[in-house]
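Excluded from the complex is one protein chain; the other protein chains are retained at their positions.
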Amino acid sequence: TLESSQTLTTKNMNSYLLVLSGALVFFMQAGFAMLCAGSVRRKNTQNTMLKNLLDACGAAVAFFFVGYAFAFGGDRVSGGGPSDPNRTGSTFLGAEQFVGTGDIDLPFYFFQYTFTAASVTIVAGTLAERCQMAAYLCYSFFLTGFIYPVVAHAGWSNYGFLSPANSNPLLGIGMIDFSGSGIVHLTGGTTALYATYILGSRRGRFYDATTGRPLDVPKPFPGHSVSLQMLGSFILWFGWFGFNPGTALLLVDNPYQAEIGALCAVNTFLASSAGCISALVIKMFLRHRQTGEFSFDLVAAMNGALTGLVSITAGCATVEPWAAIIVGLVGGALYLGASDLLIKCKIDDAVDAVPVHGVGGIWGLLSVGLLSAPERVRQAYGTNEHPGFFYSLSEGHSDASLLGCQVLGTLFICGWTLVTMLPFFLWLNFMGWFRCESVQELVGLDIAYNLGASHHGDAFKGEDEDVKE
Amino acid sequence: TLESSQTLTTKNMNSYLLVLSGALVFFMQAGFAMLCAGSVRRKNTQNTMLKNLLDACGAAVAFFFVGYAFAFGGDRVSGGGPSDPNRTGSTFLGAEQFVGTGDIDLPFYFFQYTFTAASVTIVAGTLAERCQMAAYLCYSFFLTGFIYPVVAHAGWSNYGFLSPANSNPLLGIGMIDFSGSGIVHLTGGTTALYATYILGSRRGRFYDATTGRPLDVPKPFPGHSVSLQMLGSFILWFGWFGFNPGTALLLVDNPYQAEIGALCAVNTFLASSAGCISALVIKMFLRHRQTGEFSFDLVAAMNGALTGLVSITAGCATVEPWAAIIVGLVGGALYLGASDLLIKCKIDDAVDAVPVHGVGGIWGLLSVGLLSAPERVRQAYGTNEHPGFFYSLSEGHSDASLLGCQVLGTLFICGWTLVTMLPFFLWLNFMGWFRCESVQELVGLDIAYNLGASHHGDAFKGEDEDVKE
Partner (left out) sequence: TLESSQTLTTKNMNSYLLVLSGALVFFMQAGFAMLCAGSVRRKNTQNTMLKNLLDACGAAVAFFFVGYAFAFGGDRVSGGGPSDPNRTGSTFLGAEQFVGTGDIDLPFYFFQYTFTAASVTIVAGTLAERCQMAAYLCYSFFLTGFIYPVVAHAGWSNYGFLSPANSNPLLGIGMIDFSGSGIVHLTGGTTALYATYILGSRRGRFYDATTGRPLDVPKPFPGHSVSLQMLGSFILWFGWFGFNPGTALLLVDNPYQAEIGALCAVNTFLASSAGCISALVIKMFLRHRQTGEFSFDLVAAMNGALTGLVSITAGCATVEPWAAIIVGLVGGALYLGASDLLIKCKIDDAVDAVPVHGVGGIWGLLSVGLLSAPERVRQAYGTNEHPGFFYSLSEGHSDASLLGCQVLGTLFICGWTLVTMLPFFLWLNFMGWFRCESVQELVGLDIAYNLGASHHGDAFKGEDEDVKE
């Protein structure tokens, strides 16, 4: 009949668009790999990219066996209500549909896999140049198989205690994290922070490589190829247009689906651009105060754009375009501050993933609580009772329900990763499995683990000054 | 009801496909960045890519604040007729919907932003290796905020004097520039020409770096990485499948939409391939005559393909596949001729953007006037009264209305950029803000502006022969 044919067309369309959006998100793996490869010294290129590659592959296996089941098992994944009208309330974990069994919504399955893979690989760059392969693989499986699914379940599942799709959402609204500033990026970013804190800084970065005395000025370890960094950043940016608008495809019965998807795209380009400009300009003026000269810091600009992207990911469906620009501007500034703070604390992050994904993720969650427009919240979540705090203030109320949910969500994600990942990394470290040996770090992990140098004919010719120490 | 559900599905589909197509067009920024990075000497890599990055970000801001309003403010953007039945005629500029206000068609908004960003970044490569950052940023804002919107308004808005969507189109048909050979590429290409003419050639390219005497043979400044050039070209090519077929998504009530979109894709791959082969083969024979040996010029082949892509962009919806091959073949030949001519005129274009986007853009506009098939014009524009000139001739008429519109459009774009950009660049130059200092050019703009070299451990080791002068 015409009606069934109509339903079929709609289903086909949603399904295919979700597959294509997921493909864009998958391509972000290439972005992370190129960004990491360009950000490390040449002698560690292979090793870093291998971690990115294995994140994608390990995430697939972990997701198939347990990750999906823990995150979304038993859910009615598309649409707003719980799968079983008799089943309500919150659970800590899903526990159905292991190893791809049961009636799985395949496009959703694919799309969620790509998110899992994105979350885990955020950490790869932070730990670059000094982490043992085996330890990294353990971390990778642990995060994708258990830690991330718990967060995704809490925030997105119909039975998650933070989820707005819960039949009885937290504070009447739940945490709004539309595409995962918190669930995907903060989970990765905060894990990266704990990991690098335990792992320690790269040899010679903050402490003299021979005497171990703190350096007056941290030694910069610039990446070996800005072109690859730039390429990686642009690939990530491109993939984000699958990440954010793609999520709107999950709102299958929502009449505003098309508008929400397009709003996500518009907010995404505005916030990233604002973040880029903000980081570049602030950095320029800071440098000018220090040196008296204006200079342009390309890496700051790139990371500012990425922080803008991370920041808008939570609120891309619920803030207005002008607010997206504010989210981006603040995100770019926060990135610079956080990056400096890390260096002052002598915490070594080879790609600045903690400032970008961690701090950007927190700001993303909070900005939703401040700036979500009532009408946009209503379109995406079906209620406009709890808008962003500034909107509430401007109407003479002071409804901080949404902001409260966002704060609770932030604390949950930071706390959950703290109580699980911190002991895990401490244990790895205690066993001596976490950090590679000093000599391996000196010659480079490519030679130590990967049987050779990345750029043949180059690596032994003293082009990396570090080798000559 | 079934009907509203049907309407909704169609709307959702169009909206999402436009977002995905726009994402592909956005990814062209990465293509431009890689192409430019590979085409310059290593010492200028960062600086060049930063310009590409800031083009994307600056375009976003300018587009949001004023660009969209100037180009399409007040338009009914989807479909064929003017928004207000009582409002007809032409305007020079739109003047509504500044800063994202008003009832904006968000997918269209996103798609148009990506076009703006593409137009502005064409110039980055041409000016590489010698242009001051501040001057470039001024140019970038000026073009995206005002110059390009005027052209887009004229050619695509319902109130544009060249637009076929005008209620009373020029010569009864208007200028057909389906995806923007003229509006996007020629605007960028012709601006690049004026800019490089004022800016002057790179030090040592046509004149001896010390004495200033003209060189007998221009010194080639080959790019530092053909791999990056190739990657950039392929990314652009890929993005073009969002650029051309994506535009057909704007024909929302057109029953031939799907066919037009697919025709755009087919014509795109045929013209680019023909352009590549044409440029490669002609160059091979020219070299053979000069040197007696056959050799293959990869850069000519790549730029031939890009010129084919630019050339077919205007007519992708209105020429037959066989004609697309002709458009590409001629485009590749014109590229070679224009590239040689520029060198003879001692005009220095670091990435050959003027021959590719400028000359390719002109040929694209004119080829529509010559080769547009009546039936294809009817499907895309609703009238077949004014086909391409060759079709008219073959039917015994000599209707040059369409060709006339194309010529007028070409003149308008070249003239408009001439009267605005030329004085602007002259002023920049007069103030001493345009060209960087000689010593900056010598050490490379990465060190001059960007605090360091792109490839650490390389840049100071004399790999760039220029440094040793």
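Letters A and B name the chains as they come in the text, with residue numbers starting at 1 for each one.
Heads up, the rule we're going with is that a residue touches a chain if its C-beta (ideal position, glycine included) is under 8 Å from a C-beta of that chain, and two chains touch if they have at least 3 such contacts.
Model, not experiment: these values are computed from the prediction.
> Specify the residue from the set A:124, A:162 or A:228 that touches the hidden chain.
Checking the options A:124, A:162 or A:228, the one contacting the hidden chain is A:228.
> Pick out which of B:106, B:193 or B:325 touches the chain that's been left out of the picture.
Spelled out, the listed residue whose C-beta touches the missing chain is B:325.
> Can you list, in ascending order, the chain A residues touching the missing chain?
Residues 2, 5-6, 8-9, 11-20, 22-23, 26-27, 29-30, 33-34, 37-38, 45-47, 49-50, 53-54, 56-61, 64, 99-100, 106-107, 109-110, 113, 133, 225, 228, 231, 449-452, 454-458, 461 of chain A touch the chain absent from view.
> I need the residue numbers on chain B that touch the omitted chain, in ascending order.
For chain B, the residues touching the absent chain are 2-3, 6, 9-10, 13, 17, 20-21, 24, 41-42, 222-227, 230-231, 234-235, 237-238, 241-242, 245, 249, 255, 257-259, 261-263, 265-266, 269-270, 272-274, 276-277, 280, 287, 295-298, 301-302, 305, 320-322, 325, 463-465.
What we mean here is this: only the chains that are shown with their structure count from here on.
> Suppose a student superposes the Cα atoms of chain A on chain B; what rotation angle should they report, nearest 5 degrees?
Superposing chain A on chain B takes a rotation of 120 degrees, nearest 5.
> Please work out the Cα centroid separation of chain A and chain B, and write it as a whole number of Å.
The computed centroid separation for chain A versus chain B comes out at 34 Å.
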